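Only a single protein chain was left out; the remaining protein chains are all shown in position.
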Amino acid sequence: MTESKAPRAQPAYRTGRIEAFSDGVLAIAITLLILEIGVPAGAGDDLLAALGEQWPSYLAYFVSFATIGAVWFAHTVITEYLEHADSVLVRLNLMLLLVVSFLPFPTKLLAEYVHEPDAERIAATVYGINLLLALVMVSVVWRYAVREHLVSPDLADEDVKTLTKRLTPTLGLYVVMILVGLFLPIAAVVGYLLLALFVLIPFGAIRHRPTQA
Amino acid sequence: MTESKAPRAQPAYRTGRIEAFSDGVLAIAITLLILEIGVPAGAGDDLLAALGEQWPSYLAYFVSFATIGAVWFAHTVITEYLEHADSVLVRLNLMLLLVVSFLPFPTKLLAEYVHEPDAERIAATVYGINLLLALVMVSVVWRYAVREHLVSPDLADEDVKTLTKRLTPTLGLYVVMILVGLFLPIAAVVGYLLLALFVLIPFGAIRHRPTQA
Amino acid sequence: MTESKAPRAQPAYRTGRIEAFSDGVLAIAITLLILEIGVPAGAGDDLLAALGEQWPSYLAYFVSFATIGAVWFAHTVITEYLEHADSVLVRLNLMLLLVVSFLPFPTKLLAEYVHEPDAERIAATVYGINLLLALVMVSVVWRYAVREHLVSPDLADEDVKTLTKRLTPTLGLYVVMILVGLFLPIAAVVGYLLLALFVLIPFGAIRHRPTQA
Partner (left out) sequence: MTESKAPRAQPAYRTGRIEAFSDGVLAIAITLLILEIGVPAGAGDDLLAALGEQWPSYLAYFVSFATIGAVWFAHTVITEYLEHADSVLVRLNLMLLLVVSFLPFPTKLLAEYVHEPDAERIAATVYGINLLLALVMVSVVWRYAVREHLVSPDLADEDVKTLTKRLTPTLGLYVVMILVGLFLPIAAVVGYLLLALFVLIPFGAIRHRPTQA
């Protein structure tokens, strides 16, 4: 990053507690998801069939788990290059955590109403919007950090561009999926699963470890 | 802090595990809040309306999330300048965590009774008192740390005063809101939301990073 | 500790992840307790009275919170002087975490059955035994660490004795309380509250920071 560093208006914070708190909230959000899958009651006669009927719960569980996993993975890439934070970045990070820790609610909503014609459209839309907001906030946190020169000066401009592209690859596709969800809710949810898995694809070759200046 | 350091009566503790435990409890408390928002049952015919009717749950959720976020933010500022802790500070910190991790209960109480004339007043008051106690404890922890010379000697007296003011800005307003809540519960809850967002306003210009002596 | 260090039979582990995992489990156990306090349903007519009737839930909540807080506090004192761990200490620590994370169950049992003559005796006894086991495990972990020379060699023998006494001060009293609970369950629970607060009393003057050799 050749541009000379703009003078800091905001006080600087160490990133240690932001990482620990974010790890904590994301770990809890991802682990609470299992509480939303209820054990079928009174299904002793045909437990296998009863478990099978709950497939929407498993699908919603895996999509939410993969999406939160992808958000956590992107968050670690951001903090890998973050030199320090400022109080605005702390608040943007809190908003990211707010959106992600809200996810168990639409996950349960989807699992509960996926069999009911009208309601499943609403549930899939609320679910899609929550996923989109989570990934938008990841991008907002990263772009703010880059704009405010909070990232490591050793990070080459080329890498910043690649990372920025990588951290917001699929936002457009999420919008498309939300629209699809208005007509084919289940197809949209399968789409979200594929998108989450795509986001989890390693940040591989694009980013080699910057040689410390 | 020019005053010569008073001799320590208490044994000194490192702050690492206090930070980790506090991050853990605050992260769990903030993430458990979503469990209190139930998915409307049997609302397949008009899910949107049923979701709309739950607006008190969303309001209480956001206020509690913002308040716990503000407490965590203030806590990071305190530990940023804490050199070490003593066993009294550890206990005061446990009481702070007790008050904050109690918050999901009045949050649910408020969401459940906000439509019922008399009960909503009680729910809003219990909720307001819990918020007030949380912020009072933040102030108590900080003032004890300053009084017992547990903070960094590099912190200028001027900054200590500003931080002390910053860390207890709105206590009076919370008392006012509790009184308002006795008559206009919803107005009080909206007030708590605004106060939490105000507390989250960055500790901006007032504090520049102290140059290490 | 002047005794020459016995040759190590066990591989040595760093204590970092033991501290992080223990902080995590204890933070979750202490924060889950609030989920066991239900919001009184259908109490719109007299919410204050309904909230008042739940006093056993609040009492059990505070006792469990104070006890887990005391266990965490004692755990930080142990790891403050722990140089490294071995695989037996890791397993003993897991058993400590098992006993503590079981506590939300007897806490709820007590709150549910405290009004029912016979059942309250059983609930108070199960509760007392769980508290006792938690504090016994703290003592077992510390004594094993001392016996296996896992603690810092700078810790003077005098301090080791004092800490050992401090870390197991009230076990006898818990046994007494369990017996009291067979006849006066509520009195026993109040006794547990006082004991937890006593255990939380600072490890004050007895322990000054050992001068590093």
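For the reader, a short list of remarks on this structure follows.
Read from first to last, the chains carry the letters A, B and C; within each, the first residue is number 1.
Assume a residue touches a chain if its C-beta (ideal position, glycine included) is under 8 Å from a C-beta of that chain, and two chains touch if they have at least 3 such contacts.
Computed from a predicted model, the values in this text were never measured in an experiment.
In the full complex, subunit A contacts the hidden chain through residues 19-20, 23-24, 26-28, 30-35, 37, 39, 41, 43-45, 47-48, 51, 61-62, 65, 69, 72-73, 76, 79-80, 200, 202-205, 207-209. As for the chain not pictured, it touches subunit C at residues 9-14, 17-18, 20-21, 24-25, 27-29, 32, 35, 86-88, 90-91, 94, 97-98, 101-105, 108-109, 112-113, 116, 118-119, 122-123, 126.
Here is the rule we go by: only the chains that are shown with their structure count from here on.
In this entry, subunit A maps onto subunit B through a rotation of 90 degrees when their C-alpha atoms are superposed, rounded to the nearest 5.
For the pair subunit A and subunit C, the distance between C-alpha centroids works out to 36 Å. Inter-chain spacing, taken between the CA centroids of subunit B and subunit C, is 26 Å. Residues of subunit C in contact with two or more other chains: 24, 28.
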